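A protein chain is absent from this complex, but the other protein chains hold their places.
Presenting subunit A:
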Amino acid sequence: MPLFLDDDQTALQDTIRDFVGEHAPVKHMRALRDANDATGFSRDLWKSFAEMGFTGILIGEAEGGLGLGHVEAGVVLEEIGRNLSPSPFLTTAVAAVATLKGTAHAARWFPGILAGDTVAALAIDEGAKHRDSVGLTAERSGNGFKLTGKKQFVTHGHVADLLIVAARTAGSADDAAGITLFAIPKDLANLTATPERLADSSIAARLDFDGVEIDADAVIGDVDGGRSPLDRLLRAGRTGASAELLGVGGGAMDMTVGYLKQRKQFGTMIGSFQALQHRAAHLYSEMEVARAAVIKAQQLLDANSDTADTAVSVAKAMTAMATTLSVQEGVQMHGGIGMTDEYNIGFYMKRARVLAEMFGDANFHADRVARAAGY
């Protein structure tokens, strides 16, 4: 398969570009932020995503979805990134769907996702940095389990209808085995969600599980066998976050190159200065290489390839590095106005920082690439 979008994927890109550009451009995010919106995204917009079929992008046609893959989901996410659109698309339509697909949970949760009524959140991280360890415990209790522990950086966790929780049913925090993944509904007793606004004005919750009773049928896959669905979740989430980063980095680069052709100093356009030209050209190169890494990971994931996992880590690390460069150069080359809240380039910098952390930062993934290569 060639490493570029085919005709159908390009057509989808045109549709989604127009749609997001019209309904959720950067000023949509700015408006939510200025209104101090407590949800963190627009439920109406999520409904329209559903009407366009996008929320079912990874759901099979037989189940009412579009039956498409990670390349297509990435097309959507890149536009979300480019427009800085707050959306539960990544957690819900990509990560949660990829996790629940083919399990008993699909029948329960997919209709709500297809209808744009259900929003999912992923309760994975327990410390400030994403790690492989899982410490929150799930003890057998009655017919089900009792969850005790804390999670953080749970995007949309304060409003989610569906929570996917990684818990420990055996062994200790750093063991690879003994993890169980759960799909649980909202409004359970002894579960407190504290919404925290992040630097990019998105909202992530800190979750406190203080002996939360859940049914046994909340288990995704097998008890103690959670590593496999969790890996499915992480691969989808990381690939999706990479595509969104590509949109953020690409959007910042386009703004910056546009500004270089517009701003005059010393009697000429600043884009004519070679010091800036070379930096812009270097940035372009990094973004191109990042784009290749992302489509490679998406295609391998869609093909269920054994090498997908390393490709996903390469994509996440590479997009984090390239996009970080893009937003830094962006603010710098805008000069003083790049520091102002009124100008959008700063929003790109903030969003890039959040996405770079999500599901493991560039160092985390470079470490995985190294371990996979045996050093």
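Definition applied: a residue touches a chain if its C-beta (ideal position, glycine included) is under 8 Å from a C-beta of that chain, and two chains touch if they have at least 3 such contacts; residues count from 1.
Please note the rule applied: contacts and distances are computed from a predicted model.
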Matching the hidden chain's UniProt record against "Acyl-CoA dehydrogenase", "Dihydroorotase", "Ferredoxin" or "2Fe-2S iron-sulfur cluster-binding protein" returns "Acyl-CoA dehydrogenase"
By the document's definition of touch, the residue of A:I113, A:L136 or A:A293 touching the omitted chain is A:A293
Touching the hidden chain, out of A:L77, A:L260 or A:V331, is A:L260
It is residues of subunit A that touch the chain not shown, namely 2-4, 257, 260-261, 268-269, 271-272, 274, 276-278, 280-282, 284-285, 288-293, 295-296, 310-311, 313-315, 317-318, 321, 362-363, 365-367, 369-371, 373-375
